[in-house]
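Here the complex is missing a single protein chain, while all its other protein chains stay put.
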Amino acid sequence: MEPGLLKSADWPALIDVYFFLGGIAGGAFVIATIANLLDGERYRDVVRIGYYIAFLAVTPGPILLTVDLGVPTRFLHMLMVSKPSLAIGMDAVTVGPFHLKPFSPMNAGAWALLGFSLFAFLAALDVFLEHRGGRSMRTLRVVVGVIGGFFAFFLAAYPGVLLGATARPLFVGAHWLGALFLAVGASTGGAAIALVLSVLGGQRGDALARLMRFTAFALIVQLAALALFVLTVSTTGSAGIARALAQLIAGSYGVPFWLGAVVIGIVVPLALQFAGVVRKTAPAITALMSLLILVGGFAVKYVIIAAGQAT
Amino acid sequence: MARTLAMFTDVSLCIGCRACQVACKQWNQLAPEEPEWTGTYQNHHHFTDKSYRLVRFFEETDDKGQIKQWHMMSDVCKHCAQAGCLEACPTGAIYRTEYGTVNINQDICNGCRYCVSACPFGVVAFNHDTGTATKCTFCNDRIHNGLGPACAKACPTQSIKFGFRDDLAVVAKKRIDELKTLGYKDAQLYGEDSSGDLGGLNAFFLLLGKPSVYGLPEKPKLPQRNVVVDSLLSIGSALVVALGGLVAFRGRGGQGGA
Partner (left out) sequence: MSLSRRDFLRYGMAAASSAAASGTIDLSPVEAAATSLRIKEAKAFPGVCPYCAVGCAQLIYVKDGKIVDIEGDPDAPHTEGALCPKGSSTYQLSLNERRITRCLYRAPGATTWDEKPLDWMMAEIAQRVKKTRDATFVEKVRVGARDVTVNRCEGIAWLGSSVLDNEENYLIAKLSRGLGLVNLENSARLCHSATVPALGATFGRGAMTTNLIDVQHADVIMPTSNWAECHPVSYKWVMKAKERGAKIIHVDPRFTRTSATADIWVPIRSGTNIVFFGGLIRYAIESKKYFHDYVVAYTNASLLLDPQFKTPTDLDGLFSGFNPAIRSYDQSTWKFELDADGYPKKDPTLRDTNCVFQRLRQHYSRYTPEMVERVCGIPKELFLKVADIYCSASGPDKTATASYALQLNQSTNGVQQIRALCMLQLILGNVGRPGGGVVALRGHSNVQGATDFGTLYHMLPGYPAEPLQGPHPTLTDYLEKTTPKGGYWVNNPKFVVSLLKAWWGPAATKENDYAYDYLPKREKADAYSHQHFTIGMLQKKVKGFICMGQNPAVDSPNAKMVRQGLRNLEWMVVVDLFETETASAWKEPGIDPTSSQVEVFYIPGAPAAEKDGSITNTMRMAQWHVKAVEPPGEARSDAAFIVDLGNRVKALYAASKAKKDRPVLDLVWDYQPQGPKREPTMELVLKECNGYATEDITDKDGASLYKKAEPLKTFGHLRDDGSTACGNWIYGGIYPEEGKNLALRREKAKAGDYLAHGWGFVWPANRRIIYNRASADPSGKPWSEKKKLIWWDAEQKKWVGNDVPDFPGTMAPDAPRAKDGPFKGVSGTDAFIMNPHGLGQFFASIVDGPFPEHYEPFESPTHNLLSKVQNNPVAKVYNVGDLNKLGTPDRYPYILTTYRLTEHHAAGMSRHVPWLSELFYGHFAEIGPEMAKELGIQNGDMVTVETPRAKIRVRALVTERIKPFMINDKKVYQVGIPWHWGYQGVMKSARGDITNDLVASLGDPTTFIQESKALLCNVRKEA
């Protein structure tokens, strides 16, 4: 193929891992928050595991980013520099050494990561203290959950928006990546909690089943977003974009895309869900289904990022 | 802000000599690299962290397969008035100078490479030695001391012109008119017009054919224009997911969810 004008940023797989974990963290956090809001007592395990997972999944984020960037202070540059320049972009806000660039998803994402990390920590601390017999501060938990929930959504979705705001042919005409990534965050967040719960066992009532139902729902959103992504890209028209899309769905990324992202990640779990097997033979099947969702969630992000960079 | 400076590269005067490419290396003391086979005279497919100017070669044949034109285009960072790289940069390392040029502050750049993907023209390159992104600086040191860019100065045929943007725009339009009367009917300016998505390019071009002949996007887009829509769609899907969650976890019995 003729090399086009653009070249790859050569982002390493670390970034995919970060995006994947960020999605799980965000998804898990939101699920935990919703469950907590509706019935903290009944869904106690979901809430606890959800907040733990959120915290555990987000913690490597800054580390992964720092490893990628090389020097720890470099990660800080996302948020602050000692001598900021004045003209750094549309609607950029600079306060002292800090800057916020609403049109730079990476910058906004860094803030979200920071914010979310704080709330994920607080939430995890709270459930931890409660578990250790401490008293739960209900209102505080709700506040942390709701505000953190916004950050959580942001964290799950921003990588998609980030990709969408590049000039890569596959992304430049796409609008659904943020939505897609958010849905993947939700499904993988749900799957992660379900996986832990099914492995730990002993959950009460129908919490796991409800969680799986939610996860299946997220998968449907995910499927829709993915379809809309492919659809919008394919209608954008330009030759370069068509080539990029062909690479994704028919070219060297075709197999991981169809097999990994679609079949393993979405179709099989949904089939399992709708066939009702989950309820009967849980928890092994639940664990399997969760695993498939996680694999598929990673695959969809990985394959989109890779194809986007390669074309 | 001072008057905007610009470079105007007139491919109709270019002799593909690559003086600009080398003069840039000399001035900026950029290291050499082994070339890649491109099947033409061009030495690299893309801009690299060590080549801020890149002369591209395109052979155009007529319907009988006879050589019609050998296009040479000295490509460079466009210093877009609305710059994808600058908007993308999370650290604020990429900034706009008072002359309207776009520059990367190497002390701030954290090497995230987002700008590499965000430039609609594939300009920014990542330097693995310094771990930072690099590109044409518009000879920032020179222009701040009253000197023009090294590439423009070296250019034997003044194919690269340097000056204030409004002056150059006049020159460029005049040149288009001349070329039209000389029979170059496809001659057109690329990036001079500021109504486009990028608000005009401060390094703009005169092309002898359609932008696609030179591998350039016909209508380059500012990638960040996607942010708003993408975010709204994300919020939309967040609401749907949240709603789904509320439904799934609400109520006593086995109801809810999908």
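Letters A and B mark the chains as written, and numbering starts fresh at 1 in each.
Here is the rule we use: contacts are C-beta pairs under 8 Å (C-beta built on N, C-alpha and C of every residue); 3 or more make two chains touch, one makes a residue touch a chain.
Just so it is clear, the structure is predicted and the values come from calculations on it, not from any experiment.
In terms of the touch definition stated at the top, the absent chain reaches B within the entire complex. Interface note for the absent chain: among B:I143, B:I176, B:L216 or B:L233, the touching residue is B:I143.
For the options B:E34, B:D63 or B:D129, the residue in contact with the chain missing from this view is B:E34. On the side of chain B, the interface with the absent chain consists of residues 1-3, 8, 13, 15-19, 21-23, 25-27, 31-41, 43, 59, 61, 65-67, 69-72, 97-98, 140-150, 152-158, 160-164, 167-168, 171, 178, 182, using the contact rule stated above.
To be clear about the criterion, only the chains that are shown with their structure count from here on.
Contact residues of chain A toward chain B in the complex are 3-11, 30-31, 34-35, 38-39, 43, 68-71, 74-75, 77-78, 81, 84-90, 92, 94, 99, 101-107, 109-110, 153, 157-158, 160-162, 164-168, 171-172, 174-183, 186, 206, 209-211, 213-214, 216-218, 220-221, 225, 238, 240, 273, 309. Of all residues in chain B, those touching chain A in their complex are 45-47, 82, 84, 86-97, 105, 108-114, 116-122, 125-126, 131, 215-217, 221, 223-224, 226-227, 229-231, 233-238, 240-242, 244-250, 253-254, 256-258.
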